[in-house]
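Only one protein chain is missing; all other protein chains are in place.
For clarity, chains are labelled A and B in written order, and residue numbers in each chain start from 1.
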Amino acid sequence: MAKRVLVKGNEAIAMGAIAAGCRFYFGYPITPQNDIPEYMSAHLPDAGGVFIQAESEIASINMLLGAAVTGARAMTSSSSPGISLKQEGISYLCGSEVPGVIVNMSRSGPGLGGIHPSQGDYFQSTRGGGHGDYRTLVLAPSTAQENYDLTMLAFDLADKYRNPVLILGDALLGNIKEPVELKPYRKTPPVKDWALTGTAGRPQRIVKSLFLADGELTVQNWKLFKKYQSMERDVRFENYLTDDAEMIVVAFGSVARILKTSVDKLRAKGRKIGLLRPITLFPFPKAAVLAAAQQCGHLMAVELNTGQMVEDVRLAADCQAKVDFYGRPPGSIPTPDELAHEVEKAWRQGGRK
Amino acid sequence: MYFDTIIAGFGGQGVMLMGNLLAYAAMKAGRQVTYMPVYGVEMRGGTANCTVVISDKPVGSPIVQEPVSAVVLNNPSAEKFSPKVKKNGLLLVNSSLVDEKYVQARTKRILRIPSLELASEVGNPRLANMVMLGALVQVSGLVTVEQVVKCLPEALDPRYHKMIPVNSAALSRGAEFAKQS
Partner (left out) sequence: MSAQTSKKAPAKPAPAKAAQPKAAQPKLTQVFDRPKSLKDVPWHFCPGCHHGVIHRLVGEQLDAFGLREKTIGVASVGCSVFLYDYFDVDVVESPHGRAAAVATGVKRARPDNFVFTYQGDGDLAAIGTAEIVHAANRGEKILVVFVNNAVFGMTGGQMAPTTLAGQVTTTSPRGRDIETAGPPIRMAEMLTTLEGASFVARVAVDNIKNLKKAKAALKRAFEYQVNGWGFAFVEFLSSCPTNWKMTPEAANARVGKEMADYFPLATFKDRRAE
């Protein structure tokens, strides 16, 4: 077994990145993710990498673009308002098909909001977030171990699709400490035959997102669309006690792990409740949600916002189930008992017969 | 096996270190564990608390409404967390600082520990937190004091490694006090 260490969720992300061969980190301080740049500044130079504390979030994402365009694995991290600032760069990364990993240990908004855990950035994460018709892959860990594992995966997926990958966590996932098994990274990163390295022995390479010739941008957008569709192959989710469930709760990230305890409590009372946890938020596990809808006719989305992912759940359920919703804006973290109460209330009312 | 605890006090009383050490020791003992810190707005002087959940199964919720146990180091913490401890739960009170009127609990299993006095006995009143942790470890039977001591090098900043022996002594003193109570 690999070494097990007790680390903060934020640190687990940084460790996963370095393990996966990330050698370039660019960031700007913002709570609650500062452990990531702090860890990177301490450890990346020893790994032969480069840490830059940039002058802005905008500069950070563009430095990432610059490093990644040479074929290097690069990462930036921030929290909600900072991620808003990075959207321009994320759109360019998508448009010019440059891979990169962007971590959002989100806080609460809108505006300066607060540093409470929140899932208010679901729409921004899964709908592109910046200008143009594009998507980023979005991974939503729910434990420190997943922070580590999914960060490694994020670099692979980014390279595989030549697309930015977003890791969406929150203050809770960034600040908890849990044992993390430091699994070694065993993959061989792909050869990047598009990377800019100088033209020695080959024709010029251009990485750009401007397509002005007649029909060129249409072709590029269809190409991107097909790529986003193909990401379905990498959809990930976890089913927890869903086999015999009469109602299945859908939740991601920190809320999903709290709900696991709620489900355990309800099961102990004989309530047949299950949990479906999307791990990729884009691509959304549509087939799994539809299957859950058809199985029990009763779903419930639970989120730390006033209703965002529930829209994806309803779309995926395709009217095959009643879809209830419980959400709460930032301010306090719901306890397992509070969530169990809400879930049980919905369960009592019954689903679609 | 499932256990959780909320450790609460002023910032600077060493609440986070207590939680960290407990989490380390539980991990080393092969358990699943989650440590969650909650800071007041001010890092020092304000209230701070952390929750440690220890289990054989992967930990679901890192937050706990009614803890199995709580360790309260000051009055505001005693007032806030004493009533939340489960009916048959365990409440450890820092009797050196906590006024009895703030200890309003449903549980009868309350251990009052004069941590400052005990820590002074081993030579450093600032190690009251280690006395409390020693007592918690002893009463809960989760891990041994020796297991906690072994985690000190990892949990403590290298600057404080010279204080490992006195920390160990404070842990033992707390455990010994709990055993006799």
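One rule holds for everything that comes next: contacts are C-beta pairs under 8 Å (C-beta built on N, C-alpha and C of every residue); 3 or more make two chains touch, one makes a residue touch a chain.
Keep in mind it's a predicted model, so treat the numbers as computed, not measured.
**Q** By the document's own contact criterion, which visible chains does the hidden chain reach in the full complex?
**A** Hidden chain, whole complex, touched shown chains: A.
**Q** From the list A:64, A:83 or A:248, pick the residue that touches the absent chain.
**A** Final answer for the missing-chain contact: A:64.
**Q** Given that one chain is not shown, which residue among A:127, A:205, A:223 or A:345 touches it?
**A** Going through A:127, A:205, A:223 or A:345 one by one, A:205 is the residue touching the chain not shown.
**Q** Looking at the whole complex, which of A:52, A:139, A:158 or A:293 touches the chain that is not displayed?
**A** Going through A:52, A:139, A:158 or A:293 one by one, A:52 is the residue touching the chain not shown.
**Q** Which residue numbers on chain A touch the omitted chain?
**A** Contacting residues on chain A, toward the hidden partner: 23-24, 26, 50, 52, 54-56, 58-60, 62-72, 74, 88-89, 92, 96, 196-201, 204-210.
Just so it is clear, only the chains that are shown with their structure count from here on.
**Q** Just the number, please: Cα centre separation of chain A and chain B in whole Å.
**A** Here the centre of chain B sits 34 Å away from the centre of chain A.
**Q** Could you list, by residue number, the parts of chain B that touch chain A in their complex?
**A** Checking each residue of chain B against chain A gives 20, 23-24, 27, 32-37, 58-66, 154.
**Q** Using the touch definition from the top, list the residues of chain A that touch chain B in their complex.
**A** For chain A paired with chain B, touching residues are 4, 6, 143, 172, 175-179, 257-262, 264, 333, 335-338.
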